[in-house]
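Quick one: structure below, then a few questions.
Only one protein chain is missing from this complex, and each of the others stays in its spot.
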C-alpha cells in the first residue's frame, strides 16, 4: 500500500534537519552579499576578471524561478486527476533541491576553487535552479507513477549524479553548454526515462485517468507559455556582454520558428486534421532546448530559425511515432513525453553546438573568440561537444537505472497501477473520488486481503 | 467546409521556409549582440547619442512578452468552448509575427537608415512585439469566427499595413506615440473591425456558445491582470531617462483610476446592480491605452488620473450602449469588444496627447523639451497628433476591408456560423463535443448534401 503514515514526514524532516546542520558547517554569504570582512577578499575572488552584477543577474534569475514553479508545475497539470500532485510535488521538489543542490554544487565548487566555505550568492542560487530543472525533467517521465517519498529520494540521488556529470563535462572535458542542452535537458530526460523503465509497471497506453480534460489542458498552457517566454533568460542567464544579448536573440528566434512549425505539423499528423494539445504544449518548446548549447554562439538569425524548425520536427514526430514504440517495444512509459521535448532536442542541441563551433573563426567572433574558445582549437572542441553529450547520457542512463532499482524496493510507498495519475492517493481532495477509483481501491484491498499483488 | 486537410500545414511550412531564406539574405546581429567586426562600427551606429542598454531594455521586453502570450492569450479564453483556440492561435500568431515583422519592420528600417542589412537587437525584438500587439487586437475582433489559415493570412497583410502606417505617421509626419495609442491600439482595432464587418456573417447577438462560463471568466482574469501589471513596461519600454520614469508613473496612475471607475460604472449599468465580468476584464485596461501617446509627457499625476477616469467611462459605456448598436445597425460583430478597449480609448489617447503637447513649454520640461519636441513648434505638433490618428484609422479601415474581402474568398477554410466559437472544429478535444455542436454539424452536412450554404 502507498501513503504510509509518517514516512514522508520522517524523510522530509530528517532531510531538513541535516540541511540546517550542513548549511551551518559549510555555507556562508558570498562576498557581494555578505559580511564586511569577506568584502576585503573581493580583490582575490574577482581574479577571473568581470563578473555579472546583482542587477544584471536578478531579473533573469526571477524569470528562471517562474519557469521552475509555474512553468514546469502547470505544464504537468494536463492530467485531469493529477493537478494537485503535478503542481504540488513540483513545488516540493524545487524547494528541496534549492537546499540540497546548494550544498552538492557548492562542494564541487570547493574542490574546483580550493575554498574552505561555500560562498553563496545569486549565481549559486541560479545554479541551484539549473539542478532543479534537471530533476523536474526527470519528474515528467515518472509523473503520476511515483510517490512523494520516491520523488524525494530520486531528487536526492539525481542532484549528486547531475553534479558529477556537470563536473566531468564542464570542468574536466571543457564542454560548452551555456543553456544546458546537454547537462540539463539530455541528462534529465535520459535519467528520468531510465527510472521510468525500471519503476513503472504500465505497459499499455490506455488508462482513462492518463487523459486530460478541457480545463486541465488550459491550465497546462499557463506552464507552456511561461516556459516559452522566460526561456531566453534560462539560456542567457550565465552569459555576459554581447554573448548574453546574442543568446536572447537566438533563443527567441528558435522558439518562434519552433512554434510555427509545430502548428504546421500537428494538424497534418492527426486523423481528423485537427491540432493536438500535447504537441502545442510541448513541442513548441523544443526550440529552446535545442538552442541551449549554442545560444551564445554566432549561428546567425537564419540559423536560429533553422534550429527551431528542426527541433519542432524532431519533437512532434517523436510524440506521434516514437513514443508509442518506446512503450510497446522498450516498455518505457514517459508520462509527459520528456524524450520528445528534452531528450532528442537536447542531443540535437549538442550536434548544433558542434557544427557552430566547427565553423567558428576569429574574424567572425572578434574579441569573443578568445573568451569562448580558450580551451582548445575549434575543430577539436567540436568533437568534445559530441563526447560531452555521450558522457552525459551514459551517466544519466546508468545512474537512472540504479536509482530506479533503489526506488523499486518495497518500502518507499510504491504505487499500484490502479493508483497511478490519481490525486486522491496523497491529497485530501475534499470531494467524492470518481467512481472508478473507489472500485479500483476496493478491488485492490481485496487483492491485499487475499495476499496478492 | 472548414479545416481542410493539409492547407494550414502547407501555408505555415511554406512561410517558415521563406522566412529562413529571407533571414539568411537580410538579417544579421546588431552591433551589441554580434560578431567582432560589426562592433567596430558601433561609433557610427551610435551617432544619434544615447541608446538603451541591454540591461535597461531586457526586463521591460520580457514584461511585454508576457502581455502578448499570457495577457492577450488568456484575456480571450473567456469563451467557454474556445479556450484552446484563444490561447493557441494567439500563440501561433505571436510567433509568426515575431519572424515576419522582424523582416518587414527591418526593411523599412533599411530605407530609413540606408543600411544594407537588418541589424537585429533587443530593440528590434521589442518592435516586433509591438506589431504582434497590433495584430492580436485585430484578432480579438474576429475571435472565434476565423480559421487559422485566415488568421495567418490576416497577420501577414496587417503587419505590412501596420508598418506602412507607422512609417508615414512617425517617420514622415513626426507624430509622437511612445506607447502606441494611435499606431497600435487605434490601428489594430479599426483594422480588425473592418475585417470583421466583411468576414463575419453573424448579425444577431445571441449565440449560446459566445457566452463565458464561471471558470473561463476566471481564466480570462489571468490575462487582464498580467496586461494591467506590465502595461507600464509597454508604454515606457522605448523611452529613456526621466521620460521613462514618468511613463511608468503616468501609466500606473491612469490604470488605477480606470479600474476604480470601471467598478463604479459597471454595477450601475446592470439591471440587477451587479458587476459585469466583461467590463472588469476589459474596460479596466482602457487607461493604459489612452495614456499611451502621452505617457512620456508631463500630464501631471492628477492628469493621469483624469485620463484613466475618462477612458474607463468611454470604454464601459461603449460596452453597454455602443456595441449592441454597432452590431444591429452597422453589422459589425466585435467578439472581444476591441472597439471599446482599443478603438475609442486609442483615439482618446491621440486627443490627450494633442492637449498635453499644446500646453508644453520649455520652463516645465527643462532639457526634456528639446528631446521631445525637436520637430516643430508645439501648437503645430498638437495638430499633427490629430492628423496622425486620422491617417492611421483611415489606413486601417481601407486595408482592413481589403483584407476582409481577400479572407472571404472561398478557399481559406471559411467557417460556417454553426462552427463559430467552437474548439471542436480545429482541435482534437479528446472529449465528447456538446450535444448542440453535433446536431449543428449534422444539419450542416445535410445542407451540404442538399447543395446549400
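By written order: A and B. Residues from 1 in each chain.
By definition in this document, contacts are C-beta pairs under 8 Å (C-beta built on N, C-alpha and C of every residue); 3 or more make two chains touch, one makes a residue touch a chain.
Values in this document were obtained by computation on a predicted structure and should not be read as measured data.
Listed by residue number, the positions of chain A touching the unshown chain are 3-6, 8-9, 12-13, 15-16, 19-21, 23-24, 27-29, 32-37, 39-40, 54-55, 58-59, 62, 65-66, 69-70, 73-74, 77, 83-84, 87-88, 91-92, 94-96, 98-99, 102, 120-122, 125, 148, 215, 219, 222, 426-431.
As for the chain not pictured, it touches chain B at residues 55-56, 59-60, 63, 211-215, 217-218, 221-222, 225-226, 228-230, 232-233, 242, 244-246, 248-249, 252-253, 255-261, 263-265, 267-268, 270, 272-277, 280, 284, 298, 300-302, 305-306, 309, 362-369.
The rule is simple: only the chains that are shown with their structure count from here on.
Chain A maps onto chain B through a rotation of 120°, based on Cα atoms and reported in steps of 5.
Each chain gets one centre point, the mean of its Cα atoms, and the points for chain A and chain B are 34 Å apart.
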